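Missing here: one protein chain of the complex. Every other protein chain is in place.
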Amino acid sequence: MPSTTAAAEKLLLQMVDDYTAREIAPQDMPMDAAGDFPAGFVQQLTTTGFLGLMLPQEFGGAGFGPEVTATALNHIARGNASTAVTLEGHFKTIDQILKFGTPALQQQLLPSANDRIFAFSMTEASGGSNPMGISSTATREGDHWVITGDKIMITNGGLAQVYCVLVKTAPQELSVFVVDQDMPGFSFGKREDFIGLRGTPVGEIVMDHIIVDDDHLLGKLGDGGMIGDSAHDDARILMGAVLTGIMEHELKIATDYAKERKAGDKPLTKLQVTHRKVADIAMRKETTKLLYQRAAQLKAAGRPYSEEAAMAKAHGSRAAVSAGDDTLQILAGYGYSREYPVEHLIRDARAMEIAEGTVEKMRSAIANAEFNK
Amino acid sequence: MSKPELWVIAERRLDHVEPTTQQLITKAKHLAGDHFKVITILLEATADHLENELTAYGPDEIRIVRDDRFPTATDAEHADALKQLVDDYQPNSILFGATITGRSIAPRLQAKLQTGLTADCLDLRFDDDTLVATKPSYGDNIMCEIICPDHRPQMASVRPNTFVATPAPGDAKITTATVTVHPVDRLNLTTARPVVNTATTVGDANRVVALGRGAASAATIDTATKLAEKLGGRIGVSRPLTDQDRFTHDDQIGQSGNTIHPELILNFGISGAVQYLVGMQDSQTIVAVNADAQAPIFDVADYGYVGDAQAFMSALLAQFN
Partner (left out) sequence: MKIVVCIKQVPETNDVTIDPVTHNLDRRGLAGVMNPFDKNAVEQALQLKDADKDAEVVLLSMGPDDYAESLREGMAMGADAGVLLSDRAFAGADTLATGYVIAQAIKQIGNVDLVLFGRQAVDADTGQVGPIVAEFLHQPQITYAASLRLSGTNEVTAERLLEDTKQTLVATLPAVVSVRSELNTPRYPTPRNIQLSFAKPLTVWHHDDLDLDDSRLGQAGSPTIVTKVYAPEPVKRELTPLTGTPTEAANQLITALKNRQLI
């Protein structure tokens, strides 16, 4: 098999840019308005081969590595952050099956990841930040497991067909199983009506005595907390990439506008107040980019990347909200108008101060990593 | 040695002569001076008299080859006939319209003659007997002057509507020539029917309301449409607006194709990239409205207003109403 080369990555990004400009970016505003995406959009992502971007070639995917995968999501997010986040949810789930699934489970499931969306679900109504507080369970009955419980606020929930679910296998034991929407006892629940990333479906699944065999367990019994952390780490790199894309979009709107407009006789580009804002947006964008790329490099090199991934998301989410705010202020009345995408970019960015661990949790993780050095 | 003949290859368009032919005759007469004879080469069916559409433009000679195959002949058959004429008469230069037909036959003839051809020219001149052809490239951003110093004939195809056809005195002597038509049986034209083309291009309009990035909102486009109707004209756009679904290449001014020269053009919210300006600067009356007083569009305009495009457009429309 050919290796991933710089030439292949260049072609990939060229294709991603092309496809984003023509097909994905034009859907951004309509998706936000509708709180949904058009029929056939998943089919589009399938046909284009985006779903298999980082899936190893042995499973029918393209097998691109962590760095260029993150860069690809960065580029997609320049035109449409929701679509990039849908792919982020899919990729982080595939990553956990690759890390913790048995070869047999991988063979069984992963080829379908080229045309089915995968999702990873942890949160329950009892709260997202306290895994031990969940009430979903998998209980042993004979030679199989019976899974029961509700999972909410799942990225791609309702859209995905395959779900990794965090459940209790004992009062103080968390484990992750893989379930499929076609299994008896599986149903979809409520769909969230969020204020941002409105083109990414987020919803609930209900598991009522779903029966699975041992081979649907990821890792070992009790590995659930660790697998959940791992999924967060992988997601946070990609979110740093998505946030970079949002800031690149904001920066372009701000500079395009400043280059065309005047305040009185003076072009906006000659005003120091514009300089300050544009420079800040650019610095926030660039620092976030460096952080996610650094985390992706460490991941590609097989080294620990948890802290850097947390930094990319914690820094990037606030940075993108602030950059959006500055962009809005440069555009003034136009920025506050729904006709321009600025307000919607702020709402999109704001989601990432919450999803995949709040910024507060992220700061604790970073601080603890520093204490342990 | 080539003879001092400057050829214009007449193109047939259904039952008429394609208008670029007359435009080229006028231009060729300007180029020819006393040095060259302007010869129009016309390949037509035995019953045709397309030369009647050409005499008023005053070429020195209309050299006709008649064969009933010509109206449906393929590119290769046309090129073969022209090659025989070139061998017989040794012209200095040959001009084609850069129509689809012209751009298909000319390079085929070029290859037979192993000479130089410059495509889609926007200007022509002679330095002694060397034809200097000006050709745009990079989407009209760049102009190149191209010569063919050591090979004859020199060949060029010229973009339609680059020159204006003007009736002129001249002998318009009608002569006939003969060639041997070699039918190519590996390619057959099985049907040819006129396309009722209701889609006009901005190049066809005599009054144009042109919109750019600074006049791109739905409301502005709506006002502009009404204004264009009042003027009996059409909307045209600069490149950024072709990203909108409602505009196509047919609406675009200035980039690779639609060079226009209407009697009146009103430019709204167009700053004036070079290829845009070059694409419309031959318009008779040019009006520009732009928020930026430094916009290059004002350099080529007869009348200019610095201010909001939508506000001016609405005021103008109100005057008409």
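Letters are used for the chains, namely A and B, taken in the order the chains are written, and counting of residues starts over at 1 for each.
As a convention for this text, contacts are C-beta pairs under 8 Å (C-beta built on N, C-alpha and C of every residue); 3 or more make two chains touch, one makes a residue touch a chain.
Model, not experiment: these values are computed from the prediction.
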{"item": "Candidate in contact with the missing chain, chosen from B:103, B:226 or B:261", "value": "B:103"}
{"item": "Chain not shown: contacting residue from B:115, B:166, B:225 or B:242", "value": "B:115"}
{"item": "Absent-chain contact - pick from B:56, B:143 or B:179", "value": "B:143"}
{"item": "Contacts of subunit A with the absent chain, listed as residue ranges", "value": "1-5, 7-8, 10-12, 14-15, 18-19, 47-50, 52-53, 57, 60-64"}
{"item": "Sites on subunit B contacted by the missing partner chain, in the whole complex", "value": "13-14, 18, 74-76, 79, 99-101, 103-108, 110-112, 114-120, 132, 135-151, 184-195, 197, 207, 231, 256, 263-264, 272, 274-275, 277-278, 281, 285-287, 296, 298-308, 311-312, 314-316, 318-319"}
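Here is the rule we go by: only the chains that are shown with their structure count from here on.
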{"item": "Gap in Å, rounded to a whole number, between the CA centres of subunit B and subunit A", "value": "53"}
